[in-house]
Structures are given as structure tokens and as C-alpha cells.
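One structure coming up, written as C-alpha cells, with questions to follow.
One chain of protein is taken out of this complex; the other chains stay put.
Which chain is which? They are A and B, in the order written, and residues in each are numbered from 1.
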Amino acid sequence: MSEGEGRSVSPEERQMWTTWVRERAVGALPPEKLLPDRQPAYVSSWIYVFGVATIAALVVVIASGVILGLKGPEWWHVTAIGRFFNGIHLWAVELFFFAMVVHLWGKFFMGAWRGGRGRTWVTGAIVFLVAIGAAFTGYLSQQNFDSQWIASEGKDGLNSVGIGSFFNVVDFGQMYTFHVILLPLAVVALVVWHVLLVRRHGVVPPYPAKAPMPAAPSPPPQATPSEGGAP
Amino acid sequence: MESPVPMVLGALFDLSHPARYLHWHFFQMSVANVVVILLMIAVFVAAILIPFPKRRRET
Partner (left out) sequence: MSPAPSAPDDSAPWPGPFVRYDLVKELVVALVVMAGLAVILTILFSSPDDSPTTIQSWAKADPGDFLTTAVTELNGTSEIAEYGPPYNNTPDATQKIGPIDLQSWAGVKIPIDTAQNYVIEPLQEIPADPRLKAALAAYQAAPPKLQEAWAGAYEEALPEASFVRGVPILPAGHYGPVAPMMAALLGLAQSGGLDGALVAGDHRFYQTNYTKPLLFLSGGGYFEERAEGQHLLGTQWGMMNETGSYPGQVWLWLYTFWYQVEPFKESPNADALIFALMGVLSLAFICIPFIPGLRTLPRHLRVYRAIWRDHYREVES
């Protein structure tokens, strides 16, 4: 038996923080729940692929963003290959929001928060709002006319509620840092939490079916059966 | 600034001209945005209506 596999845990070990974390984690999400190879039979609609499609688009957004970051914020303005990766980044963002909204509509109409899945909905909704913020800082980081205008307009909304004092949309350095580090970290952390909750609670079951129609009562037996049937 | 790299990766369709806008009462929206919204609705409906490949049941 390899170390840690299936062996019982002594009372002293149980007091260890490491053991506590491991047992809670494995208890909540054993491997076959973390990466199941089967799903309930009702998971049989194309609407179910839009969650993973959103994640896939996010991966493309981050990968293209990393490439843009490798050469700095000026690169895509001055080279065709940089412009190409900027295009990938922009269109991946459009695809990300597209898939996320279709996923959100599907989950709403399924009432996907039922059965203790409220946190799954909450984390998903928060990701949506944080992603809007991440996109906003991205538009601010473009260093072109669009970013100038968005900054000069965006400042009014944020200043009016005091946020502009701490989050200065015309400060490119601050916006760029939020965009390439802080908000992607927040988005990824929320997405991971969201997916782990889906694995933990399973995909929401359908709303209860209508009761099947009762079978028609069988006719009483005939006293003198006659061939040829009904009168 | 002129790019030293040939623009082989440039766009096939030039979208840099000002957009056309659709007006309805006080709503106004660019053609591109209307297309995106209609596509979203179409994809949502299609995702629900198009049959999903049947899988073998596990006992």
C-alpha cells in the first residue's frame, strides 16, 4: 500500500492542519466526483456545452493576452503579428461573453440554483460582473482613441460614487495592472470555485415531471361472451 | 507607424468605416451589435431544439 492511500489516520495526525485540509477536500470532492466519467441521463442537450465553451473562450483570451503581454502594450500597434494577436484577444472576448450569456440564459430557465446550488449561481453571477470589469480595464489599456474616450466618460460614473478617487480610469499604469494581473486572477479564481461547486452538487435535476396519466379502468368481464364483439 | 511586416495577416473585410445604425423610437443600435444579439438568441434556441446525440445508458 503506497503512503497515504487507504490507511487509517491516527488521532495525532487528525489534529494536523494538513490532514484536516486533505480530508475535507477529498471528502467533498473524491476523484470520481472531481472528474466524473458519467452524467445523469437528462444531461442531453446542446445547452449544456455553453459552460465549457465559456471556459474555452476564457483560455483563448488569457493565452492571447499572455502573448500580448510578452511584448508590452505598444507591440500590437506597430506590428502586423501583434495586431493579429490583438484581434484574437478581442474576438475571444466577444465569444466569451456570447457563450457566457447563452449559458446564463440556459441556467436561468433550468432554475439551476435548486437543491442547494445557490452558491453555484452566485459565483457565476459574480464572475459575469467581474468579467465586465476586466473587459472595461482591457478597453482602457488599448492606448488608442477608444481607450481615451472610454476613460474620459467612465471617470464620471465612478467619480460620482467616490470610486474614482481610488480607481483612476485615466491612469493607464493602474488600469493595465488591474487588467493583466488582478482581474484575471479574480476571474480565474471565481471560475474554479464555480466549477468545483458544479462538481460537488452535480448538475441540477429537471423540475418534477407531470404524474403519468392513470390507465383507463378495464371493462367488467362479459356474463355471456359472444364472438364478434360489441353490440 | 509603418509596419515592417507585410500585412498578410490583415483583415479581409474592412470594418474601420463608421457603422450603420438602426433606429426604433429612442433605441439606436449598430448593425454589428444587432447581429450579435440576434445570433445569441438564435444560438440559444438552436441549442435547445437541435437534438443531442443519444448515449448508451449505464446500468
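The working rule: a residue touches a chain if its C-beta (ideal position, glycine included) is under 8 Å from a C-beta of that chain, and two chains touch if they have at least 3 such contacts.
This is a predicted model, so every value here is computed, not measured.
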item	value
Positions on subunit A where the hidden chain makes contact	35-45, 47, 49, 52-53, 55-57, 59-60, 64, 76-77, 83-84, 86-92, 94-95, 97, 99, 101, 106, 108-111, 113-118, 121-122, 125-126, 129, 132, 135, 139, 142-149, 151-153, 156-166, 168, 170-174, 176, 201-202, 204-212
Missing-partner contacts on subunit B, residue numbers	9-13, 15-21, 26-33, 35-37, 48-49, 55-59
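The criterion applied here is as follows: only the chains that are shown with their structure count from here on.
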item	value
Centre distance in Å when subunit A and subunit B are each reduced to the mean of their C-alpha atoms	21
List of subunit B residues in touch with subunit A within their complex	1, 3-11, 36, 39-40, 43-44, 46-48, 50, 52, 54-55, 57-58
Parts of subunit A lying in touch with subunit B, wherever the complex brings them together	38, 41, 44-50, 77-81, 83-84, 87, 94, 98, 101-102, 105-106
